[in-house]
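The complex is shown incomplete by one protein chain, all other protein chains being positioned as in the whole.
By letter and in written order, the chains are A and B; residue numbering begins at 1 in each of them.
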Amino acid sequence: MVLNPQNEELRELTVAREREDTTFEAGAAIAQTSLWRDAARRFAHNRAALIALFAFVLMVLYVVIVPFVMPYDPNAVDFSISYVNPTWAHPFGTDEFGRDLFLRTALGGRISIGIGFAGTVAIMVVGILYGAIAGFVGGWLDNAMMRFLDALYGLPYLPFAIITLAIFGTVNFWTMVVALTVASWFTTARVMRGQIISLKENDYVRAARAVGARWYRVLFRHLLPNTLGVVIVFVFLELPGVVLGEAFLSFLGLGINPPNASWGSLAQDGYTQYLSHPYIIVIPSVAIAWLILSAFFIADGLRDALDPRTQAAA
Amino acid sequence: MLKFVVRRVLWTIPIILLVIFMTFWMMRAIKGSPFRRTERAVPAAVMANLDRKFGLDKPWYVQYGKYVKDVATFDLGPSLVLRNQNVNDIVKQHFPVSAELGGFAMLLAIVVGVPLGILSALRANRVTDYIAMLFANLGFAIPSFLVATLLIYEFAAQLRWFPTNGWDTASSKVLPVIALSLGPLTYFARIVRGQMLETLQQDYVRTAKAKGLRWKRVVVVHVLRNSLIPAVTAAGPLLGFLVTGSFIIENIFSIPGIGRYYVTSVSGRDYSTVMGITVLLSILIIVANMIVDILYGFLDPRTRDART
Partner (left out) sequence: MRKPRFAWPLGLVAVLFIALVAAGCGGGGSSGSGNNNATTTGGNANASGGTIRIAIGSEPPSLDPGLATDTTSAFVVLNTNVPIVYLGPAPDLKPEPALAQSWDTSGNTVTLHLRKDVKWTNGQPVTADDVVYSWLRTISPQLGADYAYQFYGIKGAQEYNSCKPSAANKQCDALKSKVGITAPDKYTVKVDLTSPQPWFLQQLSHTSFIPVNKSAVEKWGNKWTEPGHYVTDGPFKLTQWQHDASLTLVKNPDYYDASTVKLQTVKLNIITDGSTAEQAFNAGNVDVNETGWPPSDTARIKNTPAYQQFPSLGIYYYGFNVKTITDVNQRKAMALAIDRKTIVDHITQTGQVPATAFTPKGIPGAATINSESTFLKPTADMTLAKQYMSKVSNPVKNVTLIFNNAPGHKEIATAIQAQWKQLGLNVTLKQQDWPQFLKFLGPPPDPSVGAFRMGWIADFPDDINFLSIFQCGSGNNYTNWCNKQYDDLLKKATAEQDQAKRYDLYKQAEAMLTSKSGDMPIAPIYWYTFAYQVAQNVHGWNTNPMDEIDLRKVSIG
């Protein structure tokens, strides 16, 4: 996404998992269970990851519950209560239209987190498809597809996302997801190809095929369980980039249509008012930072938990 | 080896054609004309004159063919919006600014991020690690527009240590570089930490430790050596982002960089500028990737076949 540190990390993770997998080669099902149980135990011992998980759940609860319990209309305009400083009635204060920011930040969170997860999933699907085709077919097609990625890899995502949004002509939840996917699938595809190739060449996959296992058995029994950990880590590593991407686009005035607002568009509103009413930009920015930080630490914790060797360093 | 290099060079040609074509197609797929900039209507005759002047009245394949021919002769054509400038001028004037901004930001990110990564890897899962990583992750987590805003407010408007905007004196460059460096800082810290943790598990490190070598020496001789290089070389493509991805920073600080042109040209439908910058960047990135791969090929013959 924006910077994609995630994908580089994921590449390492892939390599690490690959090595480790060979030790669980026989009796995959039993080994998997203990692997996951071990992972959960290790995760529970990681204080940073636990705090992050707690923070993440808290944020999700806030976003889900608050719109049901707040007595205000999020879009009602009442200039007589504009720019109310934070009070008990309005914990985050109100904006220039007198709209409650505690409520609007929660609603914005639904949109931002929703776009974040939807975008991450879409990016993964596209990336896996592209990577899978390149990885499985191989040969000149693989070569061509990879050279093409080379050209896109590192191009700034913003112009492409803007072009995509402009082609749609309107900005809503789904066009935003598509735009962010178009702008950032290529790095993921690259990683996924590596993943596919390494999985394809794995000893236990070869072994399973050698003994005549059907492809679906190979897929569900061996490939998926072994990739699941990577996928979960990936979701939390990619999420921050997508959330930030949405925030940047909204900040440029390309966000979803008002009066709805994501954290990015709330921040944009706040930016034009920060000299007079600084809290309006700080609140959504802190929400974004909160989400991204917790996602990063959860991802780190998960990765360490799924890779027993790094844990030994502690 | 020669065959490897020749093959890579030949591959770039169809890929660049494809990139041009994609950008070309995407820009044309957007509604709107580059020639309507104010709310004043432009009569059909004038629109026709403009289309004719910039060759937009021709069929798309003629336009594409001409464009490819121009690119081959290093002519990116006239800007459709800035009527007294060619895309070549725009690139020449504004690309160096973005490169300087991005380069300094990258440096600062490395200088701060790498030690943070090392520190937290050596103290993995202890309080030091948590604090270092919290700090490092914050760089990415706090949106750069907030950072830029706060920096201007505090250090330019209140304390007046630095100018609020521009890119001329050395002091005017401090705040934007800091604001832009925070994202990549996270990147380096995380990558280095991850690499280090992995290297620390390698057999030769354990062996060295078991042999009774001083820990400091082990870290410097073995761990750092094998962790930092992959981390730093993996940052190549980041430069592409930094050079043009700094749009928001350039905008807030009013820096005459190419990133701003890139984004405003999309919303202005300045086809030739968008394509020109895209093509230029793609070529840069392809060449950079190629050089890295060729170097790898020299240094580590095993990768030659795998990476073709």
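A few remarks follow.
The definition used in the following text is that a contact is a pair of C-beta atoms (placed from the backbone, for glycine too) under 8 Å apart; a residue touches a chain by one contact, two chains touch by 3 or more.
Small disclaimer: the values here were computed from a predicted structure and weren't measured.
From the options B:42, B:99 or B:213, the residue with contact to the unseen chain in the full assembly is B:42. Which of A:59, A:146, A:171 or A:196 touches the hidden chain is settled by the complete complex: it is A:171.
Mapped onto subunit B, contacts with the missing chain fall at residues 30-46, 48-50, 52-54, 78, 81-86, 89-90, 93-94, 104, 107-108, 110-111, 114, 149, 152-153, 156-157, 160-174, 224-225, 228-229, 232, 251-254, 256, 260-261, 267-269, 299. The chain not displayed touches subunit A at residues 75-77, 79, 82, 96-97, 166, 169-171, 253-255, 257-259, 271-277.
Keep this in mind: only the chains that are shown with their structure count from here on.
Listing the residues of subunit B that touch subunit A in their complex gives 11-12, 14-16, 18-19, 26-27, 29-32, 124-126, 129-130, 133-134, 137-138, 140-143, 145-146, 149, 153, 183-184, 186-187, 190-191, 194-195, 197-198, 200-201, 234, 236-241, 244-245, 247-248, 259, 262-263, 266-267, 274, 278, 281-282, 285-286, 288-290, 308. Those residues of subunit A lying in contact with subunit B across their complex are 2-3, 5, 8-9, 12, 16, 46-48, 143-144, 147-148, 150-160, 162-164, 166-167, 169, 240, 244, 247-248, 251-252, 267, 271, 274-275, 281-282, 285, 288-290, 292-293, 296-297, 300, 304, 309-310, 312-314.
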